[in-house]
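Structure below; questions to follow.
Missing here: one protein chain of the complex. Every other protein chain is in place.
Note that the chains take the letters A and B in the order they are written out, and that residue 1 is the start of every chain.
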Amino acid sequence: MHITDILVTGEPIIYGAMVSMALVGIALLFLLTYFKKWGWLWREWLTTVDHKKIGVMYILSALLMLFRGGVDAMMMRVQLAFPDLGFLNSQHYNEIFTTHGTIMIIFMAMPFLIGLMNIIVPLQIGARDFAFPYLNALSFWSFFFGMALFNISFVIGGSPEAGWTSYTPLSGAAMSPGPGQNFYLMGLQLSGIGTLATGINLMVTILKMRAPGMKLFHMPIFTWSTLVTCFIIVFAFPILTVALALLTIDRIFGAQFFTLTGEGLPMMWANLFWMWGHPEVYIVILPAFGIFSEIIATFAKKRLFGYHAMVWSMIIIALLSFLVWVHHFFTMGAGAFVNSVFSISTMLIAVPTGVKIFNWLATLYKSKIEFTVPMLWSLAFIPSFILGGVTGVMLGMAAADYQFHNSYFLIAHFHYVLIAGTVFACFAGLVFWYPKMFGHKMNERLGKWAFWLFFFGFHVCFFPQYFLGLDGMPRRLFITNVVEWLPLNVISTVGAFGMGLGFIVFVYNVYYSFRYSERETTGDSWNGNGRTLEWATTTPVPYYNFATVPYVDEIDPYVRMKEEGKTTYEESKVKPIHMPSYTGQPFIMMAFLGLASFGLVFEWMYVAVFGLLGGIIMMIRRSFDYDDGYYVPVDEIKRTEKKARGL
Amino acid sequence: MAHSNKRVPMNHVIGFILSLAMTLVAAWAAIGSDLPVRWVIIGIMILALLQAGVQLFMFMHVTEAESGNGHVPWNMMFHGFALAGIIVAGSLFTMSFGFDHNHGGDGGEQQHEQQHEQQDHSGH
């Protein structure tokens, strides 16, 4: 086989991307070699099982993917604002909206939130690591290789182009031959396994490793949102696993699940996809709710209003999330009765969500709000998200949905909930917990610039799209030569570039703060307003998190600790701490399984079998591995704590 | 752990006999009996659920207090099975459009229904 058979050729933009990827790759290899950092990379990062480092790697990957998905979005917007320019051809446009959607949901939103969960949840509950640190590393690397596999598709083999929902029969072997769609299937499958493992891991961590005395209803709200999210992950992701596997078997082994021959049923794919897909939406929004709840309580300097109602509304949302999937395909023709049932269950979700909105407002009521950057993101979230939520109820009415379906009204709706909900929360959470991760805050002035640019850009971009939708503009449209649509499309594109600018300022702020920000001396970074246990740790957080685990029997335990002048550290109680050893096995195992997936994408069975065997051998090695970790001696703990606490 | 020291664990033996008996009854109902199809299906599904219960409670120690895992095991099983019901029944409910699930009917009618449905698809 010749190399040009698998490389994507004939597109100047893609040649440009290839060259820039090659240059960045060479530059990275050169820098790592020149500064002799290979050993450091392997010892400190590739073999780590520390939840904080894994979380940082998740967030870095997610930011990279936000960039990639964002560039895709910009290209679409350019095409739509200047339809006569011939900037993209139709196939390239199809590829771009497919990768944009898939990357933003699977490889940006989820890893970003999982990264924050990784770092923060153990700190909030007083745990020293995850329940299964090895599995946590495995999860990360399975996500990472899934992401890498999906992303190389546009230079090798060709991108998937059947939309992020990948509906059959379009995405079947007959109508989408070639490796493109296989990249989608294998990339999602590989990273999905990691997500499921993370869900199990975090559930056990939260249920079994809380600080002594901490009951479930003493947990910080972000931890609660994580627990509920993981519950959804555990029960929703297997559905995706099966759906992807069935389509893979259809495409590669000629089965007839979703085909038009052999009495297959293409709409069954939509059914299975959305049975996972709708819970997935809540997987990315519930942690966002948790993050906003933490930030709003912190900067309103009050206990979260209606803590119990907040928790129960999340649990109800989680249960309802499994009962609404048909509202994504009301127009399939399932009949009035089926549609009515799902229409009602859809609208029911607005009730617990409304409860949450009112609780946030009640928390803010009569409080002395401190307008920090994370608080700005949180305050902007409330009205913006309501716009998305209300239009969601409109879409939930089956009869009306026949008008809105697959129009820009829908596009505007889900960007309003996913950006104003999830993306705002990712930025807010990252800025909020940044000092815990890196030992310094992000610059507030630049942070505000990034916020306002992104916030206005967002509304300018997506608000006009509601009207485009009502004017009848369908989604996934490559040529928009309808004159009435053009002005709003141009405005929307301007807004998109505003968001892009906001992102650039945000990334520049990372660099700027690394160079110039004041280093943290206390752990309680936000003017001593921290309420939960993560702020009770020193900054930077020692690798064992807590030298002595505090006793907790209330919500917001750190508030009282500070009032009583206590810390979590009691020198007399220090005992040796058991920690897991670093290991390169997860990386190697997932590299093998990544290779197997790559083989399946091109249907090179020898490669697939080789990779699978490698993966199995690594699993067997793991089974015989009785490494029980090591103990951190008392002296070392005392020394570390003395230094960190300036005693 | 008194029962652990017994040579023959009686609850395992009872569970085993129960599951064998229920399997035979289900097989008889499906193959040997002349009961109406609907009642056979309902009956054998109930037997299957009971057998799952035997496995979970008598073999898998789902409610063992010493595990220190509280309500989590049976909770996961309960929600898993509830969701299984939603997934199977919900899929049948949703995907039943234009397709008659009464497979007891003659093949010709079924064929007709399917053609009808495929025309529906091409119409979209």
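The criterion applied here is as follows: a residue touches a chain if its C-beta (ideal position, glycine included) is under 8 Å from a C-beta of that chain, and two chains touch if they have at least 3 such contacts.
The rule is simple: contacts and distances are computed from a predicted model.
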| item | value |
| --- | --- |
| Complex member absent from the view - protein name from UniProt, among "Carbon starvation protein A", "PQQ-dependent catabolism-associated beta-propeller protein", "Quinol oxidase subunit 3" or "Glutamate transport system permease protein" | "Quinol oxidase subunit 3" |
| Touching residue (missing chain; options A:Thr241, A:Thr522 or A:Thr640) | A:Thr241 |
| Among A:Lys37, A:Lys208 or A:Arg519, the residue in touch with the chain that has been omitted | A:Lys208 |
| In chain A, positions touching the absent partner | 131-132, 196, 199-201, 203-204, 207-209, 234-239, 241-243, 245-246, 249-250, 253-257, 259, 261-265, 268, 271-272, 275, 575-576, 578, 620, 623-624, 626, 628-629 |
| Touching residues (missing chain, whole complex) on chain B | 1, 4-5, 9, 12, 15-16, 19-20, 23, 26-27, 29-31, 37, 40-41, 44-45, 47-48, 51-52, 55-56, 58-60, 64, 66-69, 72-73, 76-77, 79-81, 83-85, 87-88, 90-92, 95, 101, 103-104, 110, 114 |
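Note that only the chains that are shown with their structure count from here on.
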| item | value |
| --- | --- |
| Geometric centre distance via CA averages, chain B-chain A, whole Å | 36 |
| Residues of chain B that touch chain A when the two form their complex | 69-70, 72, 76, 79-80, 83, 86-87, 90-91, 93-98, 114, 120-121, 124 |
| Residue ranges of chain A touching chain B (in the complex, touch as defined) | 207-208, 231, 234-235, 239, 263, 265-268, 271-272, 275, 322-323, 325-326, 332-335, 338, 341 |
